[in-house]
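A single protein chain has been removed from this complex, and every other one stays in its place.
All chains are identified by letter, namely A, B, C, D, E and F, in their written order; residue positions are counted from 1 within each chain.
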Amino acid sequence: MRIPGLGETQSIADNGLEGMDHNFLTGNVENLVSWARSRSLWPATFGLACCAIEMMASGTAHYDLARYGMETFRASPRQADLMIVAGRVSQKMAPVLRQVYDQMMEPKWVISMGVCASSGGMFNNYAIVQGVDQIVPVDVYAPGCPPGPETLLHAIFTLHTKIESGELVRRREANGGGAGITIEQRDGQTAGLTIGG
Amino acid sequence: MADGSYLKGFGVTFKKLFEDRVTGDYRGGKGLEKGKPDEKRPKADRLHGRHVLNRYEDGMEKCIGCELCAGVCPAKCIYVRGADNNPDAPTSPGERFGYVYEINYLRCIHCDLCVEACPTQAITESKLFEFSFTNRSDAIYTKDELLVGDDGKPQQLPWEDWRDGEDTMTSGWMRATSPAGDHRYEGMVHWAGELGYGVRDPEAGQSAEVDDDGGARPAASSVEHG
Amino acid sequence: MTITDETPETIDGAARVRQRGDDAAVLRLSEAEAAAIGTDATTPDDDERVLLNMGPSHPSTHGVLRLMLEMEGETVIRSKPVVGYLHTGMEKQAEQLTFLQGCTNVTRMDYASPFFTELAFSLATEKLLDIEVPERAVWIRMLMSELNRISSHLLFMATNGMDLGAVSMMIYGWREREEVLRFFEKVTGLRMNHNYIRPGGVAADLPDGWKGEIEALLELLPPRLEEYDVLMTGQPIWRERLQGVGTLNTDEALALSATGPILRSTGYAWDLRRDQPYLAYDKVDFDVIVGTYGDCYDRYAIRLNEIRESMRIVEQILDKMPSGDYRVQDKKVTPPPRIRIDQSMEALIHHFKIFTEGFKVPEGEAYACVESPRGELGIYMVSDGSSTPYRMHVRGPSFINVQTMPHLMRDSLIADAVAIISSVDPIMGEVDR
Amino acid sequence: MILAGLALTPPYYLVLSALMFAVGATGLLIRRNPLVMFMCVELMLNGVNISFVAFGADLNDVGGQISVFFVLVVAAVEVVVGLALVVAINRRRADATADDVSLLRG
Amino acid sequence: MMFAQDPLYAGDWLGDALITGLKVLVAFAFLLVAVMLNIWFLRKVISDFQNRIGPNTAGRWGILQSLADGIKLFFKEDLIPDNSDRFAFKLAPYLSLVPAFLVFAIIPIGGDFNGDDGDGVVSIFGHDTLLQVADPPVGVLWFLAMSSLAIYGVMLAGWSSGSKYPLIGSVRASAQMVSYEAALGLALASVLLVSGTLSTHAMVIDQSGEGPAFFGIENILPAWYLLPVGIVPFVVFIIAGTAELNHPPFDLVEAEQEIVGGFHTEYSSIRFALFFLAEFMNQITMGALLVTLFLGGPNGPAFFFPEGWWIGVFWFFVKLMGFLFLLVWVRATLPRFRYDQLMDFGWKLLIPLSLGWFILLAFIQIGRDEDWSTAQFVGLGVGLAAVFVALAGMLTLAIRNARNERIEEMEDAHG
Amino acid sequence: MAEFITFFCGAAIILAGAIGVVVARNAVHSALFLIQTLLGVAVIFVVQEAHFLAAVQIVVYAGAIVILFLFVIMLLGVDKAEDLGVEPIAGQKPLAVVLGASLLATAITFVLVATDGATGVGSGDPERQLDSGITDIERIGRVLFTEYAVAFQLTAALLTIGVIGAVVLTRSLSSADQLDDLEPASMDLPSLAPEGANDEHHVDTVEEDAS
Partner (left out) sequence: MSDETAAAEEAEAEAVAEEAAVDLRYGAAVGESHGDVVLHATVETYLDVCSEARADGFDQLIDLTAVDYLTYAGERTLPGGLTPERFEVVTSLINHVRRERIRIRTQVSADEPTIPSLFDLWPGSEYLEREAFDMFGITFADHPDMSRVLMPEDWVGHPLRKDYAVGAIPVQFKAASNER
């Protein structure tokens, strides 16, 4: 099975150990580190809505995220590597989300779990942020409303592959992982009719 | 403490050591490459997975571009544009065919109202729910990706984890909802053959479990709806 | 005009919850004021009080509840639940969607018990439409609701266990819930957010072999519940942590509009299923579980025993499930059977009409409510004769039950606060809608 | 090795003890924070302890160690009561320093 | 000057130094590996308790899971919060790790203690030595000293982070650890009463060989202190030790549901890894100490006499694993205590219990030394029991009385 | 020689810590330096063969007393840095330093003058002699419980009084308010149906016991 993004990520690997000649040792250290990172991806507890329930279900006996060393959901963002944005992000929650993301230490990854987080889903309205990638950079999108635990697992594996492929510093700003649209962030104002009071 | 209630719980947890584990060892398809166990839970017949666009047994597309699916979609995640068939080389049996057909899987909530709405059973759902994207454009499926291949099976895109059998179980929800609540229509076939599969069996319905119910199954034409 | 002077005796036990100002258990402080005070400084009136912010991203706030706690040491003096972090605009969204699509919207509200929101929406619509759903649909709805109640309460068992540090309970609760979800998946095609109960009936009939599945489920659950009893109910640490924590009496609960297990835990047997029966609850036999002390333990025990009662109801449904139509056969509301589309032009037109513009609902307003696992879930619907609701308002039980938190938490430790949040069992999707 | 021939005689310990005591005393006079002042008292006590043990070792008598033992106990009691006083004063008036002893009068 | 007793110090100083260095290195490496395996063991066993698989992708059976965690944490970005106290923030992880390691120095992990000359001495490169890093004359007091130092790591970590949840966590931690140290110390004192020595090595020798006859059958019971000391200090030691480790059900210090991560909320990267390491290292040293004090250390069962130093190591590990399994089992079963329950449990149950048991043991010891007759024993025993009962009654009465008064006071206040 | 090295290391630790206590601006840092000093003192005790005292020094001082300091500092939140530049009483600081220095000079003079006579006179009691065959722990124990038994018991009384004093001093006036409210809110109320009567169709959860 081929996982998409491999082609893209390899070009970014250059950013990883900048200016360093890759010899046997650094290559292996890099491999070891990315191996460790993919095997020990501690998620932050950031449950929002329906998806949070499925995220928790993934952690329990039937699906057992522990198999990949991911049962240690960290309450403190400082110790977490992965933020699973599980559920719709409201305009009120958006700053909090960003704050939690900022509190996380590099390297950090984001999975946008579910369509509400990815694009607002069916809630195309004033209250919901239409895509969490306006707030934080997203690495993997998991579709579904909510995505079943297997879908989340698949997303996590996609992420593992991205990590293992040597993407040491992971942000890929330049080559545009998204579809290229940015939506203006509304702050308290709707675009159309506004009414005072 | 005297009745040992502090300690009884230890017995419960200890028993678990000898029970079977319930975990299904799904590894996102990774295990298959390395020959490790990689099971997927068997899918329910009615599961709402990613959609497929079906073709008739003669290879014609079923979609007629009527936009019912797009209209009924609560998330407005389907984009359809119809076009007139070329009379010489028609794409679909009718006058029109779906010229553009896109589903944005970052909006789709898998309610499958589109499947219920489709008058020609063109859009049904597969049993695949194991897919994820690394960018937004992958998530917008075009008609080319949604349409079944020449063997009648859904196309298997690189970011999807297909297993045996998941591409053969499409249209479960369509079959389940086709009687539209009228028990007399349960267990009746009323859809055209599909490429690669022919005519699928209907669900058995209540008549399979209750024999003495409401008389015999009506002939399709004799039942008046409403 | 003063009202308090002439209030009748019966309800005035609740004077405590009516307090305003600094004596009240509710900390009425806006976020801006709280920010001005800052996290480290103290409120001006008392030197030792500290403002602590819990959430919205905190492990025990069940999603995105945020609590502003005024603490003295580790004791909570006043508190204020700050909600809205999951505000989805569902009531506005409902005005954009037809009655046919409406269930996809509301089902995402209470994600622990989606069938109940679908049911309330359908009941309200049916009330406006003035239609009677077929028997089988009624019983299927009941079956799914009760199973959903079981899964929702199992979820509570799990999270309650986790909040109190019983890590295995967390896993066990989910393990059993998963079995129920797998049945849902067989019936509706989805694990959650089903869009299955719809105005006019249910979307599809029960699948082949459903009886066997449920029987297996009913066999599986009781011994597991026994295990919970040993692990938690009988565990002295567990009892110590819950008994006498977060108490409320009946008057206060009534005054605060609390419903569901919170109201019942005070010893007040009010359950819509029995007292204002909807569906066919008057045809099944079950008990209403009540507590005595109104504490966290009672709320826990009520939910545990409600699982047992729900299983009793499900057993009766198994026996009594009628056959027949499962969706109202009104061509204005229900699309025609698929085979009819090919046979009759009229059916084809109806099919197109229903799926493009939906069915029209007569003018009027109606309120329908069901007993969800968290209390009375009501939907107030106004229709102006078009095919979309003119206004849909949801009476979310969690939203209103959240109001009880400051009163439950008053003068308790922060560890108790966690138990209390858990015992109120708020589903934030429903609180914020 | 210059030190090799030297024996570790009592004056070494006593000088160390004196140094510690002097530092503690100076700190006691310099600092205003009552807690730090308590710590300085502890320094002085420990300085004395060293000399007790040193004398005990020199006199080949366990009495020195016994004295240290009692000093430890007294120090503990002193700290307990002293800190309780600090807490009590702090309740009445935050950030009180030792200059505000007049508070104790009522 | 004599730091520690060991036959090694009779030899030449260079060899001594090398051997000592070697032992330190081996002990350190051993502890690190043991911690790694312990974390893996915990995750696997608790998975078993919960019908799941547990880590299985990092290495075979997931055995490299903790290694992956460690490497990942090592290469993660580090952060010192702005409003933290930088000095204390950096110091705290080491303050909690170093004592954990130092305690292990006094644990005899192997050696042949059986037979007549079984003194546990082994020969490394021709040097006779013990299989423990040091055997100071103060022995187990060293443990108490180090465990009291370990509190500083937790306390400073919480304080220096400069935010509120960690501070609550650290205040809870210090109060909890100080209180339970009392119970731990009293349980330990019971052992000392029986052993008559502080040296761990001497204790292990004392516990070797045959135990008392059991219904006339020799060689069945081991000579472990568990029997003469009695089950009570053993249980108290386990409970208080669990509390000292901040392990569930006493994990209020890092109770995720209440105070996020507790004292280490603000820590990330390698500093967090050090806390992680210290926590699990403490589990191992606590288990090792339990084994040494109550379960005969490296001594095997009395009827089982194979030769060689390795057999001691084997038995030591079997017992240690038993303790670690017990910890996981407790973690999987019990809900968390509340803070006041925890304090009540420690002060009102464990401490009186261990103190009473200690007095009882002393009574028996004296009786044995003085050759009391049965009548004397019974008489004094009844008297002692009466005193205990009276004391307990008075305590209960006082508590109840105080409580009633407070209720009255409260009722007055609230009308 | 080893003794010398150890002694000087210990002395350096002690003095650095002591100076740290005095000059650290933050009370918590002072406490940390105090621990350093106390550990140094324990080292010096070990050099003098007082093993038991060394252990007790750490257990009591580091494990209890300084923890108490830190606890109070954190409890009161007085961990703000103290400005050492401010002098409430003018000229106090130089005077204090002069006083300290003169104390030191006097003490050292005494030491140098008196050391000659201070050596070599031991008491004759074999139980108290440091070089008889038994360990220092046993020796301390024997002497403590025989010769100093009364003093020992007095210290016990002192400790008790200290604890009681501390409790009395710090007792919060509002403790009545903090009573954990264990009384059930509606203990005497029977389970009610909305009509006010007891009805059959309810199950009282609390009466039911576990399994």
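Note that in this section a contact is a pair of C-beta atoms (placed from the backbone, for glycine too) under 8 Å apart; a residue touches a chain by one contact, two chains touch by 3 or more.
Note that the coordinates shown come from a computational prediction; the quantities given were computed from them, not determined experimentally.
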(message) Touch as defined at the start, partner being the missing chain; which of B:N104, B:T120, B:T134 or B:Q206 qualifies?
(response) B:N104
(message) Considering the complete complex, identify which of C:A258, C:V328, C:I341 or C:I354 is in touch with the unshown chain.
(response) C:A258
(message) If I consider the whole complex, including the chain that's not displayed, which of C:G63, C:G102, C:G173 or C:G378 touches that chain?
(response) C:G378
(request) Sort through A:Q91, A:S112 or A:T161 and give me the one touching the missing partner chain. (result) A:Q91
(message) Using the document's contact rule, name the residues of chain B that touch the chain not shown here.
(response) 75-77, 79, 81, 100, 102, 104, 106-107, 136-137, 140, 142
(request) Quickly run down the residues of chain C that touch the omitted chain. (result) 1-4, 6-8, 10-11, 14, 17-18, 20, 24, 26, 28, 30-32, 83-84, 87, 89, 91-93, 95-96, 127-128, 130, 254-259, 268, 270, 275-276, 363-367, 369, 376, 378, 380, 382, 384-386, 390-391, 393, 395, 399-400, 402-403, 432-433
(request) Touching the hidden chain in the full complex, which residues of chain A are there? Just list them. (result) 91-92, 119-120, 124-127, 130, 179, 181, 183, 186, 188-197
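Operating definition for what follows: only the chains that are shown with their structure count from here on.
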(message) D-F versus B-C: which interface comes out with more C-beta contact pairs?
(response) D-F
(request) Please work out the Cα centroid separation of chain E and chain F, and write it as a whole number of Å. (result) 22
(request) Report, in whole Å, the distance between the mean C-alpha point of chain A and the mean C-alpha point of chain C. (result) 30
(request) Would you mind pulling out the distance in Å between where the CA atoms of chain A average out and where those of chain E do? (result) 41
(request) Please list all residues of chain A that touch 2 or more other chains. (result) 60-62, 64, 67, 75, 122, 145, 148
(message) By the touch rule stated above, which residues of chain D touch at least two different other chains?
(response) 94
(message) Under the definition above, what is the set of chain E residues touching chain B in their complex?
(response) 47-53, 56-57, 329, 332-334
(message) Help me check something: in the complex, which residues belonging to chain F touch chain E?
(response) 2-3, 6, 26, 28-29, 32, 35, 46-47, 49, 51-52, 54-56, 58-59, 62-64, 67, 70-71, 74-75, 79, 135-137, 175-177, 179-180
(message) Touching residues of chain C toward chain B in the complex: what are they?
(response) 97, 100-101, 104-105, 134, 136-137, 168, 175, 178, 182, 185-190, 193, 195, 200-205, 207-208, 211, 227, 230-232, 234-237, 323-331, 334-344, 347-348, 351-352, 355-356
